[in-house]
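Pasting a structure below so you can have a look.
Apart from one protein chain that is not included, each protein chain of the complex appears where it belongs.
Chains: A, B and C, in written order; residue numbering restarts at 1 for each.
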Amino acid sequence: MEPLLASSLPQKDLKLLQCKIIHKEWFTPKIVRLRFDEPHIAKLSNPGQFINIKVTDNYVPLLRRPFSIHRVDRENGWFEILFKVIGMGTQALAQHEVGARLDILGPLGNSFKILSQNDSAILIAGGLGIAPLLFLAQELVQSKISATLFYGNRSKDEVCTVKDFDELGVAHFLATEDGSAGLKGRVTELVAAKKNMVVQSNSMIYACGPNPMLQRIKEMMEKMNKVCQVSLETLMACGFGVCLGCVVNSTSASNPYKYVCKDGPVFYTSEIDLRE
Amino acid sequence: MEPLLASSLPQKDLKLLQCKIIHKEWFTPKIVRLRFDEPHIAKLSNPGQFINIKVTDNYVPLLRRPFSIHRVDRENGWFEILFKVIGMGTQALAQHEVGARLDILGPLGNSFKILSQNDSAILIAGGLGIAPLLFLAQELVQSKISATLFYGNRSKDEVCTVKDFDELGVAHFLATEDGSAGLKGRVTELVAAKKNMVVQSNSMIYACGPNPMLQRIKEMMEKMNKVCQVSLETLMACGFGVCLGCVVNSTSASNPYKYVCKDGPVFYTSEIDLRE
Amino acid sequence: MNRLAVTIGNLELKNPILTASGTFGYGEEFAALIDLNRLGGLVTKAVSSEPRAGNPLPRIAETTCGMLNSIGLANVGVKNFIADKLPFLKKLDTRVIVNIAGKTIDEFASVISEIEAAGGVAGYELNVSCPNVKEGGMSFGASAQITALVTAKARLITKACLIVKLSPNVTSIGEIARAAEAAGADALSVMNTVVGMAVDIATKRPKLATITGGLSGPAIKPIAIAKVFEVTRSAKIPIIGIGGIMSCDDVLEFLITGATAVQVGTANFLNPQISEQLVTDLENYCQQNNIQDINQIIGSIQVK
Partner (left out) sequence: MNRLAVTIGNLELKNPILTASGTFGYGEEFAALIDLNRLGGLVTKAVSSEPRAGNPLPRIAETTCGMLNSIGLANVGVKNFIADKLPFLKKLDTRVIVNIAGKTIDEFASVISEIEAAGGVAGYELNVSCPNVKEGGMSFGASAQITALVTAKARLITKACLIVKLSPNVTSIGEIARAAEAAGADALSVMNTVVGMAVDIATKRPKLATITGGLSGPAIKPIAIAKVFEVTRSAKIPIIGIGGIMSCDDVLEFLITGATAVQVGTANFLNPQISEQLVTDLENYCQQNNIQDINQIIGSIQVK
């Protein structure tokens, strides 16, 4: 398998940057998208990579917070993140307004592999797992690979950015747990319902979402004999391979752990074991 | 000596309040005055008392910061503080804008004693020591006691609020270390220069400023046989008499310490020893 | 039924929220700000035989998410305590625990006898662990043997709830815990402050006159949780968790780890209404999570 986009070495283009927020968009009272004016990241990052943000200028919270690069405009030199307010860090981050400058480390991590032998791609998102998939969709479209999105959420209100996928020409199917949009159920059930679509095409599977969902996807894809890449989240202290805190269990007997920030965040499901 | 204004028991009227900033005025790039809409403090506090403010809504800095009540408008129900940005806490405090609500504990501490047998008062301020003296001047004027202000600063730029003393009919004399306004020198030298004024009248002396200045004033007033009240500052953890952290050395052999937040912040110079 | 009730030795507390010694005066300082009767209990400032003026100044310093103190057990002495403070405390409908300080083993016992004679307190907390008073080297609490001696002597004098307050500044807190338990303690307070120090870089002087002092506040909570956990593995008597509690989540963390009750210290300075607030918050938590009895939470930590 020859990668079209080589997984960039972590660190190669790593910089500590002061990035200005130039646009802020609320999708729900909890979900927000920030756009930063930063050509370095816009130009040199690849889908799947992330940035690590110092969300306040004091020690509360102490550590940076990692966010996937959600979308880039290479030409105009901006990139975006999409996130949900869940705790102290995201709360503080969401308070910054247009004009503020944030201390950002990036781009970090490896990236989704886009392979020439795949003529299509299936993108599977659970909740905020949608974040890195828009950037991925941008690149797939550039590479003339047709993509389809399966997107699960708790309810209709939380569905966001599908308009941007539409504009890229990426078809989408929704699932919501409360049935308020698309299939009633989880995204894994949506994937099961569309099994034929998944199995038939010569597609790469890309997924991002909570670990239990990704473990389920892994099992499903293994049964269907599909190659699948997932983007993982863990707690991180550094984001660039020095603290050794961001471990996940690997499937290799000789090397029981993988580090999400430098070996990932993107892994083939064959490499990792997400069971509790 | 019968006090006109009884030193209020600490705590009697103590409340934890959420006070809204309704006015903000910068005197210099470092000195600012905040006005809070809060009838409770405006009505029940006495000059010399202070409030204790939680300057951020996180743990940096951890402790509240105490500030003298600078001026009150009992009728309209507001009070003010005047402070200088010197460290983390005052920096954070100065960032709040009109409309913000701050968590304030007060009124705290005892107050300046205004005695019926004094027909005049001399107010001595070093730098930000001016803060509680405006409120004191307000009450002296109310009590028909004529007051004169001696006010020392490093330079002319730092002189603030004299207009407000003028309006109350309080005459003022300035000293600046660089000679840019009034006498060139410290406020203690100004007091020495005006010694006749101090000695002759049947006046109470009130002083506020850094400890070395107050110790010097104490010594001068003892020599002149003048009764003098000073308002002190120390680090404080609680502000209402429970942590026992806010100690100063007392002159009493049996009880070597006084607590600034509950025994003070106002003391007769005879009670305390401010030598290092 | 009161779902927040817990038991410490022979003491029933209406809820697990107490206030920590040295951070709550003798209770009356807070009377204007909270309803003291809603607390599970309060622990007084240390009481010693004679009045103590305390340490020279400066006595406190702020650190990142913490504070240092070297108050030095300044207190009114047992006679003034009984005359001036106890009458107010007796009228309260909450458990009053008196924190006892001594420079000698016998001082602990004699202070307790005097208070026993006056009556009206629910228990005693032996402060063998204050890092700010070191007569003859190490603080008492660093020695299992001395801790046992102090505890055993106190046990002879009172049937009230006897709590020993442990120091974190030791290699093995479990060893000291076992010694206190064996000597007759009903419960263990875990923990006192951590030895710390700060230096003013402008004057080059320590920020405390005593050079080192006791670190408290949110900075030390992870240390306190670890100590509580270690003590649950070493002793069987109830533990009162102390250290950096600022919120109901913090209270729950201590209870889950194995503390039967908690004490709130430094937080009282930041927010003098926090102790009562925590009772309310804990009630709400139980209601929302359908917890009929707070004891279900206590020690519910899942370790494989």
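By our rule, contacts are C-beta pairs under 8 Å (C-beta built on N, C-alpha and C of every residue); 3 or more make two chains touch, one makes a residue touch a chain.
These numbers were taken from a predicted model, which means no experiment stands behind them.
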item: Sole contact to the chain not displayed, among C:Gly54, C:Gly123, C:Pro206 or C:Pro272; value: C:Pro206
item: Touching the absent chain when the full complex is considered, from A:Val162, A:Met197, A:Val227 or A:Val247; value: A:Val247
item: Selected residue (touches chain absent from view) among C:Ile8, C:Leu36 or C:Cys65; value: C:Cys65
item: Those residues of subunit C which, in the complete complex, touch the missing chain; value: 63-66, 68, 138, 142, 169-171, 194-199, 201, 203-206, 211-212, 215, 218-223, 225-226, 229, 244, 246, 249, 252-253, 256-257, 300-303
item: Where the unshown chain meets subunit A, residue by residue; value: 11-12, 14-16, 54, 59-64, 103, 105, 234-249, 255-257
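One rule holds for everything that comes next: only the chains that are shown with their structure count from here on.
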item: Taking each chain's C-alpha mean as its centre, the one farthest from subunit C; value: A
item: Inter-chain centre distance, subunit A versus subunit C - centres from mean C-alpha coordinates, in Å; value: 47
item: For subunit A, residues contacting two or more additional chains; value: 59-60
item: Junction residues of subunit C, two or more chains touched; value: 64-65
